[in-house]
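Apart from one protein chain that is not included, each protein chain of the complex appears where it belongs.
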Amino acid sequence: MMSILILNGPNLNLLGTRQPEVYGHATLADIEAMCREKAATLGIEAGFAQSNSEGRLVDLIHEARERHSGVVLNAGAYTHTSVALMDAITATQLPVVELHLSNIHAREEFRRHSYIAPVAIGQICGFGAAGYGLAIEALVGHLDGSGTT
Amino acid sequence: MMSILILNGPNLNLLGTRQPEVYGHATLADIEAMCREKAATLGIEAGFAQSNSEGRLVDLIHEARERHSGVVLNAGAYTHTSVALMDAITATQLPVVELHLSNIHAREEFRRHSYIAPVAIGQICGFGAAGYGLAIEALVGHLDGSGTT
Amino acid sequence: MMSILILNGPNLNLLGTRQPEVYGHATLADIEAMCREKAATLGIEAGFAQSNSEGRLVDLIHEARERHSGVVLNAGAYTHTSVALMDAITATQLPVVELHLSNIHAREEFRRHSYIAPVAIGQICGFGAAGYGLAIEALVGHLDGSGTT
Amino acid sequence: MMSILILNGPNLNLLGTRQPEVYGHATLADIEAMCREKAATLGIEAGFAQSNSEGRLVDLIHEARERHSGVVLNAGAYTHTSVALMDAITATQLPVVELHLSNIHAREEFRRHSYIAPVAIGQICGFGAAGYGLAIEALVGHLDGSGTT
Amino acid sequence: MMSILILNGPNLNLLGTRQPEVYGHATLADIEAMCREKAATLGIEAGFAQSNSEGRLVDLIHEARERHSGVVLNAGAYTHTSVALMDAITATQLPVVELHLSNIHAREEFRRHSYIAPVAIGQICGFGAAGYGLAIEALVGHLDGSGTT
Amino acid sequence: MMSILILNGPNLNLLGTRQPEVYGHATLADIEAMCREKAATLGIEAGFAQSNSEGRLVDLIHEARERHSGVVLNAGAYTHTSVALMDAITATQLPVVELHLSNIHAREEFRRHSYIAPVAIGQICGFGAAGYGLAIEALVGHLDGSGTT
Amino acid sequence: MMSILILNGPNLNLLGTRQPEVYGHATLADIEAMCREKAATLGIEAGFAQSNSEGRLVDLIHEARERHSGVVLNAGAYTHTSVALMDAITATQLPVVELHLSNIHAREEFRRHSYIAPVAIGQICGFGAAGYGLAIEALVGHLDGSGTT
Amino acid sequence: MMSILILNGPNLNLLGTRQPEVYGHATLADIEAMCREKAATLGIEAGFAQSNSEGRLVDLIHEARERHSGVVLNAGAYTHTSVALMDAITATQLPVVELHLSNIHAREEFRRHSYIAPVAIGQICGFGAAGYGLAIEALVGHLDGSGTT
Amino acid sequence: MMSILILNGPNLNLLGTRQPEVYGHATLADIEAMCREKAATLGIEAGFAQSNSEGRLVDLIHEARERHSGVVLNAGAYTHTSVALMDAITATQLPVVELHLSNIHAREEFRRHSYIAPVAIGQICGFGAAGYGLAIEALVGHLDGSGTT
Amino acid sequence: MMSILILNGPNLNLLGTRQPEVYGHATLADIEAMCREKAATLGIEAGFAQSNSEGRLVDLIHEARERHSGVVLNAGAYTHTSVALMDAITATQLPVVELHLSNIHAREEFRRHSYIAPVAIGQICGFGAAGYGLAIEALVGHLDGSGTT
Amino acid sequence: MMSILILNGPNLNLLGTRQPEVYGHATLADIEAMCREKAATLGIEAGFAQSNSEGRLVDLIHEARERHSGVVLNAGAYTHTSVALMDAITATQLPVVELHLSNIHAREEFRRHSYIAPVAIGQICGFGAAGYGLAIEALVGHLDGSGTT
Partner (left out) sequence: MMSILILNGPNLNLLGTRQPEVYGHATLADIEAMCREKAATLGIEAGFAQSNSEGRLVDLIHEARERHSGVVLNAGAYTHTSVALMDAITATQLPVVELHLSNIHAREEFRRHSYIAPVAIGQICGFGAAGYGLAIEALVGHLDGSGTT
């Protein structure tokens, strides 16, 4: 059975517990449940992880090579600063869908630049928790070879 | 019944007839069919239009206010150069999902900047024709108020 | 009798019908009436036109050579992106007063730059619909040779 | 009776006495007379001052709070370099119309930037001495609440 | 018989009727005649078109695929602002010779950048109307495979 | 009899002997022959020189004043770095046609800038060895006063 | 009893053991003692931590929400590179006083920019170990509501 | 007895009389009183001055050499524009603590740069009127040689 | 008898009294004496003034029109920030020789730019007090018409 | 016996197991063996470590002070983003030779900048695994004092 | 027998005769001897040349094609300014090891950029005269195919 990893970066562990008016009431656990449900619907397995550490995220991408066919990556703040994550994706050659809760192109200038984007298949941003479902669909479509019709 | 507009910018009329190895074999007519099918599945109506003219695209966004609740906008090259489209979106206050076939963040530097992004709900790029389906889903999710769960 | 053209760019056709708290209740038709009244007071004729198309605006400036002695130009979004309008003004050598409803220098960085400004007599911005009256006065003063006292 | 201040910055005291072919024959005294006449026509009072000193101009804006309802400010060269004047306007919250004799957007690059603009109602430039009359009209229109019609 | 298109952008319709001391006395009709004569000499056919509209120019390049083997493109002001024209050339894969009447590298900074150049065979600029003849020769040489000796 | 100089900069001496698949099989000697033939056809004389030294190229331009009416200059790499060549052209006031084998606007960013261009009549690039013929034609056209029709 | 956290970033563990002529003889332990003394004087509790890991610092800020009312943050080198710390502060909404031993505005250009500053109450830098006392005072003043007197 | 100068730049004379919700109710006179009290507590004398003139502030720094051992400088808007103040500090070699009421690093981009900072001991900003007390403490600590512990 | 003004900007009043190892032992009074001696040798009169105020320096340039034929201007820090001084020179059309004690091109980046330079005859910098003598000579040579031999 | 540390940053643990055609077949273990052999030849000891965590790398540099006389540092992606590593080198004052497998100056623009370089003895890049041997030689040469002959 | 060229650029002829405390006592002749010894040890031949002329260095690289298999190039100052040298390397397709005595990345900003680097195998800098030995080793390793192990 095909397996993908949903990988989450810094501060995403706080989701839902603060500023629900901004980020919604969904906690990261809720999102994990939603993702697993979506995966089940699509007939695949889904790993789910979060870390605040750039180095640990690099480790998790390395390890993903053994068990997963692709990654949905919400790298959070490291999106804008981490060449190490960029290189990890290139080194493992795993297909990656870049995901953001907020529309990063409508915020501060420095959030418009992503080190992940040039090595990802594509980017989905601005749709909140619902973006996870879209990203899983996009990744599975890509892995099925149906992504480019 | 809720209705949305799928609006396509310059050069997208050529889809599928040239460089199929790059952009796939789907023509714009195929994509229109696919979108209508997706809309039917979601129980909504979908308008579909394309123009190579910036001014005509502005007109179409203005007209959309009367008949549609939101827009999936693949503005093509005008994404990077058109303040007029940006202002049209702001003026009509229609919810817009920004869409691109290719991963614009992995191409020339000037394609990384979008005038649409700051006034859109979110952006989906890099998934080829499959992105249309994702964008319709994202827009309908947003209009249903389920987008930010 | 001296005649001038009041020429309006993209999205200005929506004036007054949306966000009246921002742009006021005056529609473009109200502004046209106001302009004609002002023109009558000053003893001149005034043409009035609007288009969302850059190419059509270039055409209108070309045509103005035959009938008008000068232009009040609110180029809207094309102010910031259109070299074609800049060149049209240079080519026709018509005196142009640049006009904006909002104070473009107090908005996004990209709105601070105008391709119209270097080939215009002067610029008036920030005074809403009242700016049209001021611009007509300024243009007529210039054409009368009284503009530089 | 409503009163406004017409405030002039560095080098404007030399107006009319040198390079009349460029700046016209109107001296600053002539302009003062013209402004007073315009004010009388509009049924308001007008103060008129000039200084070559940035600090003195800040003082004059501070003092204006006591006696005037708004300011027409031709800050001359300080337009481009004075954060202090910008802060003075913000601190006093006086409505300010920014004025320039020449079209500052058609000159050296550094003259395109104005520290005054972001805190002013609007900007008028390029119409020579005639601009004073337009600026007074614009300011009075604004104070009368008719400016945004 | 081989056929090429000579395509002209905004404001070129005014050629010869204004500022003859700058742009010469040749009207666009004169240039068309000259181009047809040159084409006849080289034993090819030549289409000739002009538009002030970016969208129409995109259409014309699309249509050229059916009838022409290559394009001489004087995109005028759109040279510096139109990603849509750049993409139209890439999409149709037509060989394009970029042409300018004036030496664009000796004018304002923004005219030094061309969106056409990276997708064109080469560029000819600065030789006035005579440049059309040179460009036709260059294009035909390229199509004959003699261009790179 | 009118005489022109065809002047070639650094590394052009290697033409044809290496990477023929890129630069063609024409050696600099072949090009010289081609230029002389073209000159004969046009009824003029042509000098031909090459140097890898910036200083020597400056000398050659100085000397050209005595014997030639204009210069076709392929300055190679010095195009992008030599203010000395720019000043030599200005100082001698010789009409110069700037020439490049490759389309310099489609290569690295630093090759887009030319110190020669602002002091040249015009630029021809991207047409390989065939560009020499076009440049001679353009220069002679200019010297004949027929260049601007 | 009110409690605050004094949090220290990379390389601060080496304080006092090397280059005492530059950074003084105070070790991080000495500074901790000083801080606790200051806290005692002010009648509050103080936590104290240091880490060389960006991810661990994010964790520590997250954990601070449970036990502390505010943070004195000397983020060291991460000040200039960590969007993750910036987001952690925003996410936890803890009041933060930014602290630096050296005057970061008098060093290399890249040290002038702080990702912490836009989400901090204020910044204190350049006063060496004494800055810790000032920062605690500033934070407590802020928490007491006396900070803006 | 040691004496220090507290020197205040443009617009600070307006403190407390306008926008108390932003800047607090403390007038500059209140702050002066607070500073004198703080000075008394620390057993030192404190001079206190304000000017809206850059030149006068330079004079006051020059004069401070005679009577004061150091300066707390809130240069207001001149912080960002005055090389003259920077040079005055260097020339007199007086130790200076740079002070700002607001967090200048969280405002407009141009306020992030300070000409004072590279020649000051350190910077304190963001703590409102309370910053004066902190700055006096920091300066006295520095003068006592205890600042770098 | 020809008269020139030697005008000195901010902080130059401190010359010789501090850091003699850097700026030498010459006070501004010594320099004034040296200038008067030089003037006497050249058979001209010399005025001499200094101010720390930008506005006062503008006044002094204005006044110079009445009594002097040219100005040696050491504008100190205002060199890099004062558009007002630049405009004063343009307005009075007085020939100005720009002078600096230090080699401003070998110091901080911001000192490399001068607002005075584009409106001055020329610049002399780096020769300390001796530069005054050279500047007087250069100005007198220019006024005598011998400056361009 | 002299000892040095060979320290490796993120993603280097994957060496040799993927893309051998790019990075060669040598695994990090092979490189470690090669380094130990080289060290033995030179009569020194060599430590060898790798981490994907920036914080851990900082720790390892701190610890190196106790046991090693110098460091060969291949910081991988952190080269371009880590001020923390730069500060760790400065703080420990260990001599560091900067090493890269690939020629970082021939890749993306952002890889041209190194935070390590300004605090390293020198840089070696582009020689693949062989670079480790060169770097060890260079470091030992430096420690022996023979490096600057 | 394999032969390589060690090529030295401007000012390297002065080595050892001035500032020995900075650049060491080794003259260029000493370095040449050292290089020949190293070459002998490695069983290869080594040519050695120096020139202050950019054009001559281009010539020497051209000539190297006939006799040498690779080049160690210390291009000195031309590293940062010579596109001609870059093109010479590309044209001859000789493998080049870029060498610098000093650590160019720890000096002025403009020395960080190298036109040689993008066309070289790799770069060695900062190790003084000892770098020549390392560079020869690196080049020979590359030519032996052992360089990428």
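Just so it is clear, A, B, C, D, E, F, G, H, I, J and K label the chains in written order, and each chain counts residues from 1 on its own.
Just so it is clear, a residue touches a chain if its C-beta (ideal position, glycine included) is under 8 Å from a C-beta of that chain, and two chains touch if they have at least 3 such contacts.
Bear in mind that the values here come from a model prediction, so they are computed numbers and not experimental data.
Chemist: Can you list the shown chains that the hidden chain touches?
Modeler: F, I, K
Chemist: Residues of subunit I in contact with the chain that isn't shown?
Modeler: Against the missing chain, subunit I presents residues 24-26, 30, 34, 103, 105-106, 112-114, 117-131, 134, 137-138, 141-142, 146-149.
Chemist: Can you name the residues of subunit K that touch the chain not displayed here?
Modeler: Counting only subunit K, the missing chain is touched by 9-11, 13-14, 18-19, 51-56, 76-78, 80-81, 110-111.
Chemist: Across the whole complex, list the residues on subunit F that are touched by the chain not included here.
Modeler: These residues of subunit F touch the chain that is not shown: 53-56, 58-59, 62, 81-84, 86-88, 91-93.
Please note the rule applied: only the chains that are shown with their structure count from here on.
Chemist: By label order, what chains touch subunit B and subunit F together?
Modeler: E
Chemist: Enumerate, in label order, the chains that touch subunit C and subunit H alike.
Modeler: In this structure, the chains that contact subunit H and also subunit C are D.
Chemist: Among E-F, J-K or A-G, which pair gives essentially the same interface as B-C, with more than half of the residue-number contact pairs in common?
Modeler: Equivalent chain pair to B-C in E-F, J-K or A-G: A-G.
Chemist: Based only on mean CA positions, could you tell me how far subunit A sits from subunit K in angstrom?
Modeler: 47
Chemist: CA centre of subunit D versus CA centre of subunit H: separation in Å?
Modeler: Averaging C-alpha atoms per chain gives centres 32 Å apart.
Chemist: Averaging only over C-alpha atoms, locate the centres of subunit D and subunit F and give their separation in whole Å.
Modeler: Comparing mean C-alpha positions, subunit F is 55 Å from subunit D.
Chemist: I need the residues of subunit G touching at least two other chains; which ones are they?
Modeler: Residues 53-56, 81 of subunit G touch two or more partner chains.
Chemist: Taking all chains into account, which pairs touch?
Modeler: Pairwise, the chains that meet the contact rule are A-B, A-G, A-J, B-C, B-E, C-D, C-E, D-H, D-I, E-F, F-K, G-H, G-J, H-I, J-K.
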